[in-house]
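Below is one structure, written out as structure tokens, with a few remarks after it.
Excluded from the complex is one protein chain; the other protein chains are retained at their positions.
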Amino acid sequence: MIVPIPDLTPVTPEIIMTVSAMVLLMLELIVKNKSIIAFLGIATAGAVFYVIPMSYGETFGGMFISDEFSAYFKFIFLINLVLTILISLKYIQRQKSNYGEYYSILLFATAGMMIMASAGDLIVLYLGLELMALSTYILAGIKRHDIKSNEAAIKYFLLGAFSSALLLYGISLIYGLTTTTNIYKIGEYLGEAGASPAVLLSMALIIAAFSFKIAAAPFHMWAPDVYQGAPTSITAFMSVGPKAAGFAVIVRVFYVAFAEVQADWTAILIGIAILTMAVGNIMAIAQTNIKRMLAYSSIAHAGYMLLGIIAGTQAAVEAMMVYILIYAFMNIGAFAIIILLERGDELKDYEGLAKAHPLIAAIMLVFMFSLIGIPPTAGFIGKFYLFKAAVDAGYTWLVVIAVIFSAISAYYYLRVVMNMYMKELKEEAPIYLTPSLGLAILITVLMVIIIGVMPSTVSG
Amino acid sequence: MDKYILIPLLPLIAFAINIIFGRGIIKDRAHYIAIPAVFGSFVLSVIAFAEVAGGKVINYDIYSWIVSGDFRVSIGFLIDQLTVIMLIVVTSVSLLVHIYSVGYMHGDPGYYRFFSYLSLFTFSMLMLVMGNNLLQLYLGWELVGLCSYLLIGFWYKKKAPADAGKKAFIVNRVGDFGFGIGVIMIFLFLGTLNYTEIFGSIGMLTGQTINIAGFNVDLITVIALLLFLGAVGKSAQIPLHVWLPDAMEGPTPVSALIHAATMVTAGVFMIARFNPVFSLSETAMWTVAIVGAVTALFAATIALVQNDIKRIVAYSTVSQLGYMFLACGVGAFGAGIFHLYTHAFFKALLFLGAGSVMHAMAGELNIQKMGGLKKHMPVTYWTFLIASLSIAGIPGLAGFFSKDEILWMAYNAGSLGKFTWIVGTAVTALTAFYSFRIVFLTFHGKFRGTSKSDNRQEYHLHESPKVMTMPLVVLAVGAVAAGWVGIPELLGGGNWIGYFLEPVLGRPEITATYTEKWMVISIAIVAALAGVFMAWMFYLLKPEIPKNLAMKFKNAHTILWNKYYVDELYDFAIERPTKWIASNVLVAVTDNKIIEGVVNGLPAAIRNFGEKLRKVQTGYLQHYAMGMAIGLFVILALVVIAAN
Partner (left out) sequence: MPGTYIPSEYLPILIALMAATAIVVGGLLFGSILRPRRPYPEKLLPYESGNPPVGEPRERFSIKFYVIAMLFVVFDVEAAFLYSWAVAYGNIGLYGFWGMVIFIVIIFIGYAYDWKIGALDWKDANEDKDKDKDTKEG
């Protein structure tokens, strides 16, 4: 019995990404100029982007699936990667963390996310998840001589390990019950054999593990500390990538493998969503540090996105996917502004910004409005589609709760705006504008506005 | 086809450039950006006109903002006969006002701001008239409201303009409120905001009723009246006319723009646009006609005794708008739009002429203190005279043809129509009288202002610069010739405009005979001439007559002088109670206790809660792990409970 060589076409993007990451790792030892590494990273993203549409198919006996769904998420990961590299360039130099492996680890993390999005098997899923998670642990602690960064890394690592254990426990339970780890076969098996309490147990464990990745309450507690401690560029990266990857696998695992017990996980997710929106929005109000505030805001946004999973219709899932894309732009954009200013991460550091730098303040205003969901920004479009899909699916009451929390969120976002526009400038506000950072800000703000004005660009 | 998007876009771009770079780079060169932009819009409007005149109607969505199921929000253009007339009016008047402002606003510290607002104003109005859906109309509607606020209160440091700006905005809000409800009701019952779809399906609502406070009211009537309420506010009809005369506190070019092109005509345009809706409700139509007729008379009588030159012209606008509503109300939407079109020229001319006079008189507005300006400023005099002849309805000029058309249509429209015709004819005489009162008091006779010796007002008298007189001349040509497109068949014309507009606005059936038509025309001419003659007699021949009359009919004069005490009535009936309620109920109870309580209390409560919750976030790793474990166990417990 000779095992045939499987079709490698569907994994080409991942292969390119990993090989490039390794090459960059080696290159870093030779090349002194780290910017070259960074640009090679962007070039890799471009190559992968080019390859993805040609890679549709299944391979490794159904363990790996490359379809339009995964392609969309991979697209988001690539955007996330490119924007993160752009905002990192000079920033990590100033943070005294200009290690070449920074970029290669970013590529590894992205590869992990891509594997997650394409996983057709729980083991592959776990593999991708660990690749992504281990990379992000390192990135969170890349400021080696900064105690906060170290703390962030170690907290993230330990709690992440905890959640990985939960996931593995859930996977092993479902394997024991169905004798397969293939997501589609599990779905078929459960469809025939029906659900047993042990299936629910496994489902609950997997929910807990994924909730950790998307930072949904009550598995969110790592997020504020880690977001605050990590370098800002990494915070931007983490607030989008792992979250998006988490949603990708949630969709695949729950809609396919656990389709049989949809009512059960929907009920659990409703609880989690409400709790997440409440915790995220309410805690954000009490924050004085903008990175920490955005950490809670990202928790709250995970809560909104969960509505898309809960509603359960095709339209709702699509709305959620659009929302993630929009969220990527507005969130990374906001972090880019934080990097640009670098006066400090405290809210009071933004006082009077509009007088010193009207354009930057205006751009930040756009991001804040978008995060609240005020038209004509992209944030409004995202929320509109998401909430409408949820209402159409019959979850009006849940949408009402979400809208109320959205209204609460205006309080803390507008506080940034108020600080910028209505307070007096106290001290000089130097900015650290570099071409790459400027480009990242330009891309994000343009996307936020373009999507806001012409939503048809994304709804297709 | 896509070039027409530039019509509104050019002024918008000009606005953006001027508002962003105005303070720093452009400063007093703002007109180099604004004028070419409006000129471009004007040229494109003419092209659009030619295309539509060639029989083409353009209707397309330029882009859809949100499409979600049945719900669609889009921006699109409907360029038909009605729209192109409006386009010509708006862009041409706006262009001339822009040019005039170069001279008038010269040296004003807010020069760039003024031009950027003018551009925005033009953009808003163009969006309003070009839209193919109600939402876009509403958007433009609100935007012109905003612009009028900005421009009327342009000299915001002075109290009167700032107050006038606020007044315009607030009074308009009353009408907009009704309009807004009307829009919502249309969407609610028809499920669309697109004109074509609305007009296609409005007929389905015929006969349906809606229960309001226990009465069953015809649905279409309710919708039409709500829309009309919006028009009443925007077009300054009774009882929401009070903002317009005050609006002259703004710079004079703004008044010209508001009165002639970009704001008050919006109401008439809207009614004309919605003629399929209005035509279905007789009640609504008669309401429109009667409000129009009463406003025309009412405003004309006030204008008789005022001394402020701009105020008289302002009341004349209210009166003329009344005419237009009267026309719409009797079903002659085409005549209404025709009058709107001719009125734009002579009214803009009157205002710009008044501005020119003000310029020469160093800001003096009282016509009793003028006189004899004819020899000092011949261009202003002749153009102003032409405008006055036109508005008075002297045969051959623009105002005559459009006014005649309205009176004829009113006469033709049944018994209530006859009543409006009588009112209209009376107003013709009044209009001729007050218009020539201005002419005679301002330009003829002796100068009554401060003489050379003390204030040097007389010494200062001069003709305005070319950049200001040129628009006057152009407008004067319009005031003469604009009406020639609508010469009735009876006088050998083809009434081209009436037929041009017919596909959109329809045309009532003519039942009266030729003899009657001759009668209507003759009476109108006689009334106009009588008005002019009376003014000549009163103010040039025997100047003591007005004083005697004022003494004799003291009460009537006082009432007119005080504009029927409408402002005072509002002050007494609405403003004071509102203020009282505001300070004693709203501020004391609602605001301080409830709103403050909620607005400050709720966030404070949430904040407190957040602070408390923050304690959960200890920073200790083991606590986080514990939190996760507890969360997991809760979920597991729920699952177990659910499973059993």
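Worth pointing out:
Letters are used for the chains, namely A and B, taken in the order the chains are written, and counting of residues starts over at 1 for each.
The rule is simple: contacts are C-beta pairs under 8 Å (C-beta built on N, C-alpha and C of every residue); 3 or more make two chains touch, one makes a residue touch a chain.
None of the values given here were measured: they were computed from a predicted structure.
Taking the full assembly into account, the omitted chain touches A.
Only one of the listed residues, A:34, A:74, A:357 or A:383, touches the absent chain: A:34. Within the complete assembly, A:99 is the residue of A:99, A:184, A:255 or A:411 that touches the hidden chain. Screening A:178, A:211 or A:287 against the full complex identifies A:178 as the residue touching the chain left out.
With the whole complex as reference, residues 1-6, 22, 25-26, 29, 32-35, 93, 96-99, 144-145, 176-179, 193, 196, 198 of chain A touch the missing chain.
Definition applied: only the chains that are shown with their structure count from here on.
Note on chain placement: the centre of chain A and the centre of chain B lie 51 Å apart, centres being C-alpha means. Chain contact summary for the complex, chain B toward chain A: residues 63-69, 603, 606-607, 609-611, 613-614, 616-617, 619, 621, 623-625, 627-628, 630-632, 634-636, 638-640, 642-643. Taken in their complex, chain A has these residues touching chain B: 154-155, 158-159, 162-163, 166, 197, 200-201, 203-205, 207-208, 212, 217-219, 221-222, 224-225, 264, 267-268, 271, 279, 282-286, 376, 381, 384-385, 388, 392, 408, 411, 453-456, 459.
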